[in-house]
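Only one protein chain is missing; all other protein chains are in place.
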Amino acid sequence: MSSSYGQHVKLSIFGQSHGEAIGVTLDGFPAGMSIDMAHLQAEMARRAPGQSLLTTARKEADAPEFVSGVLDGRTTGQPICILIRNTNQRSRDYGDGVDLVRPGHADYTGHVRYFGFEDWRGGGSFSGRLTAPLVAAGALCSQWLAAQGVTIACHIQQLGGMADASFMQADSGTDYSYLKQMHLPVLTQGLDAQMEAAAMAARNDCDSIGGVLECMVTGLPAGLGAPFFDSVESQLSHLLFSVPAVKGVEFGEGFGFAALRGSKANDAFRMAKGRVVTETNHSGGVNGGITNGMPVIFRCVIRPTPSIAQRQRTVSLKAGENADIEIHGRHDPCILPRAVPVIEAMTAIAILDMWKERQGCLM
Amino acid sequence: MSSSYGQHVKLSIFGQSHGEAIGVTLDGFPAGMSIDMAHLQAEMARRAPGQSLLTTARKEADAPEFVSGVLDGRTTGQPICILIRNTNQRSRDYGDGVDLVRPGHADYTGHVRYFGFEDWRGGGSFSGRLTAPLVAAGALCSQWLAAQGVTIACHIQQLGGMADASFMQADSGTDYSYLKQMHLPVLTQGLDAQMEAAAMAARNDCDSIGGVLECMVTGLPAGLGAPFFDSVESQLSHLLFSVPAVKGVEFGEGFGFAALRGSKANDAFRMAKGRVVTETNHSGGVNGGITNGMPVIFRCVIRPTPSIAQRQRTVSLKAGENADIEIHGRHDPCILPRAVPVIEAMTAIAILDMWKERQGCLM
Amino acid sequence: MSSSYGQHVKLSIFGQSHGEAIGVTLDGFPAGMSIDMAHLQAEMARRAPGQSLLTTARKEADAPEFVSGVLDGRTTGQPICILIRNTNQRSRDYGDGVDLVRPGHADYTGHVRYFGFEDWRGGGSFSGRLTAPLVAAGALCSQWLAAQGVTIACHIQQLGGMADASFMQADSGTDYSYLKQMHLPVLTQGLDAQMEAAAMAARNDCDSIGGVLECMVTGLPAGLGAPFFDSVESQLSHLLFSVPAVKGVEFGEGFGFAALRGSKANDAFRMAKGRVVTETNHSGGVNGGITNGMPVIFRCVIRPTPSIAQRQRTVSLKAGENADIEIHGRHDPCILPRAVPVIEAMTAIAILDMWKERQGCLM
Partner (left out) sequence: MSSSYGQHVKLSIFGQSHGEAIGVTLDGFPAGMSIDMAHLQAEMARRAPGQSLLTTARKEADAPEFVSGVLDGRTTGQPICILIRNTNQRSRDYGDGVDLVRPGHADYTGHVRYFGFEDWRGGGSFSGRLTAPLVAAGALCSQWLAAQGVTIACHIQQLGGMADASFMQADSGTDYSYLKQMHLPVLTQGLDAQMEAAAMAARNDCDSIGGVLECMVTGLPAGLGAPFFDSVESQLSHLLFSVPAVKGVEFGEGFGFAALRGSKANDAFRMAKGRVVTETNHSGGVNGGITNGMPVIFRCVIRPTPSIAQRQRTVSLKAGENADIEIHGRHDPCILPRAVPVIEAMTAIAILDMWKERQGCLM
């Protein structure tokens, strides 16, 4: 099923980019949490378009409406449905039916899968717009996890050929909450300005650029996840690859393991203050699919936004022949800043699911 | 649940490395297929240990026993249970209880997750040995897919600092079946010998090396998969990350997208012989989570085998203090050749699941 | 998870009786069906309150709003979310917090399960009101099935000590569509009037009555369902027991089998017009969990509405002591007429799920 995920906290999304509303139902969320609306709104704002010249000018109120599961501002333990009205559909931007399929988009594949009946307007169910309710759901999960001492930090590790420092070398004790305040969150001072310049250059060329996001989760107990099909990597990657534009996911050293020998790749165990820790964290906090108590670190690559203003070669589905296309309307020359809260949200959702697998409904 | 996977073809694995047997139950497999035992045995043999000095000397008969779901050599449509006896347990190699946890292994995390009750012998449920039944299950799936014109090819794209050519530049019309005959399957003639030398060098240093496998699936129709949670990338990565040692997965250009602009990353659509194709295949055959009819191409990184003969730093769980460990017994200095059929098997299983989602039980 | 169901057509419900809205997301529904709004509205109307003195006077517009999954009146194959606003909340009917738990209701059990954080107003997530979106979802499924020649008929087989005829003796060729037009659908002419009198008598005694509904599905192919956990009986009963007030489900002769011998209980097979049929249908159209092509017939018992105007003994959760309660507000002295479309809806949903398991997405 394309729109459901989760075993212990179950997610179900619905809506199209240019339909009346989009939303999510979150089932199995713990009861009794007083929702921090400021936190939720802040997360929504980070994903919202129109923040800068780097992102689409499309304006959306993105006001999450709690349709169920909340009473007097507290979660009830019953299914939480969050609805977000589409206040700014401009279907006419998209012509009167799918014909010229946009390269890099799902216009063609959606047309095949849904036998021509899909809601093709603005990407329909495929639109990144669907990530808005996911961010709202993730904000609830990250608030709950924060109360357990779990923090999630994410930064832009690569953009336009520039590389930021990595959490792999970071002191996990550092407070990275400042990253949430940055439009282009980076660890290296001043690098955000250079990255912004690279993104603006692409924009001026009617082009777009991709990059890499790196995420670190601290405060996790050892013992979450499982070997094989419920491995931490399997569960996280399943959700991360659900995010449009994510085309690669790696944990710890990731693809860097290809150049390492076992003697360098293994993380030696040590006792520290009566706890078992590892001297290094090449494995990114996961051994055999299970958290080992060290920070969980992973990176995912975000492909450049396929919507670019340049003329591109494509086909006409109606005519069944080659054609050219020029995509007008609103684009994100660089989607990464908006992708950061989405990746954090998916991470929070996946981890809460594993947490509940371990701990059930008990509080 | 750690041991089950799949929505339309459901997999359930069981067994520990040094228990009496390991196995898999495959439910929802199409009825009426006459099992090609030669194909199945060949796949098992590629994964089997003891093929060369690169792999552990542990000998296993690995004779798959069809306990159910097969009548007169044909699948019945009922659950197929495949059992593999452990003929060569040598538990004494592992001492009389988990104490010194092996770096890079799941000894410690399994101990925490299972509250000290886990079968710790030889990695227990975490052992790569569990991939044997998965290869058997995958062989059934790949046989069925082959009859539909779907082929799966895999080669070692990186090893010991050497890089092979990539399927990204390949002619999808080429017959890559020769790769299945190679101990170190590569596209570049002679490279396998150099890679073997690198692996042997690591072995002589009592060390191990990792690398990258690249996989290509051809003959897929457009329309498999779904947006978001059932995306081709989500479903494939979920299974691929279930394989011990896989720490990264990327599709198409993967992490290379970080350095591309949209104008280069987009695959232009063209008409060819009445079919919609793309001029390039940067996206690896998937748009918006759905196959577009081009070859599905992905890479996964295999970390170096954590079992090395060198002395390593660790902790004693019993004493709660630092200790050193030397791992005796059987190791794979380079697991990649044995990982190839496992990755192919996981791919076949994931694709058959998507195929059945589309087509149901009808034949 | 309490609010999700289905493997091939997945249902997810949300909302509380006195929240802002209730709804359902239906994922995996076939693409391309032009929704028959008249059919859908008619089904909603049959479930709606306020139809007669037998049912609660609570008025609800029950106007289903298609939030997603529909374009130009046609299903897109993407998740269909149907929202129903609560236009007539009267929370004050329910005091300012759960204290006196209503006998026969879920006030107490919900309080325990959700640790006191549940939305207790008017039964919260437990309210029969949640069946409104299920009827809407079921109407889509029954429309699709009707196009395949599948019909679902339901009547009140027992009420107030009176028994109607049974589909077990019926000619499956008969057109039972007239039942949908009756407020108290029965097979025996005039019996509805007597049943109404019995219900009114209970009403006048500030009491309520239960009864039995019988349902018949005709036009099903042989081969739906599966042995064991996906048996037709398992899947149907799972959904039927989800309906508040259903406390028993039986197929074919059901509990009558206890008094039969095998020689009477077995249905002899015969050839008829080249098709395999059974002479009798004691098994209710299901052998070994799989449809045999004969009508699927089952009955479910509906307990009397627990909301009655009489004074009842209960406890005060706040005081932790015995107390009396008088429930004011709106009651259904006889819920059966409103339960009929709900049972039909659940049946349609379960059967479409089995149908898709067999046939996939292909049309």
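Note that the chains are named A, B and C in the order they appear, and that numbering of residues resets to 1 at the start of each chain.
FYI, contacts are C-beta pairs under 8 Å (C-beta built on N, C-alpha and C of every residue); 3 or more make two chains touch, one makes a residue touch a chain.
It should be emphasised that the depicted structure is a prediction, and the values quoted were computed from it without experimental measurement.
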| item | value |
| --- | --- |
| Hidden-chain contact residue, picked from the options C:A42, C:M182, C:M200 or C:V315 | C:V315 |
| Option touching the unshown chain, where C:V101, C:C215 or C:V296 are the choices | C:V101 |
| Sole residue of C:L53, C:A147, C:A193 or C:V276 that reaches the chain not shown, by the stated touch rule | C:V276 |
| Of C:P304, C:P341 or C:G360, the residue in touch with the unshown chain | C:P304 |
| From B:E43, B:D62, B:E118 or B:D164, residue that would touch the chain that is not displayed | B:E118 |
| For chain C, the residues touching the chain missing from this view | 1-5, 7, 11, 13, 101, 103-106, 108-110, 112-113, 123, 125-126, 130, 158-159, 161, 202, 205, 207-212, 222-223, 225-231, 233-235, 237-239, 241-242, 244, 246-263, 265-271, 274, 276, 278-279, 283-284, 286-292, 301-308, 310, 312-315, 317, 320-322 |
| Missing-chain contacts mapped onto chain A | 7, 356-362 |
| Missing-chain contacts mapped onto chain B | 1-4, 6, 8, 10, 12-16, 19-23, 25, 27-28, 31-32, 65-69, 71, 74-81, 83, 113-119, 121, 124-125, 361, 363 |
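In this text, only the chains that are shown with their structure count from here on.
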| item | value |
| --- | --- |
| Most widely separated chain from chain B, with each centre as the mean of CA atoms | C |
| Computed distance of Cα centres, chain C from chain A, in Å | 39 |
| Separation of chain A from chain B, taking each centre as the mean of its C-alpha atoms, in whole Å | 26 |
| Touching two or more other chains - residue numbers and ranges from chain C | 361 |
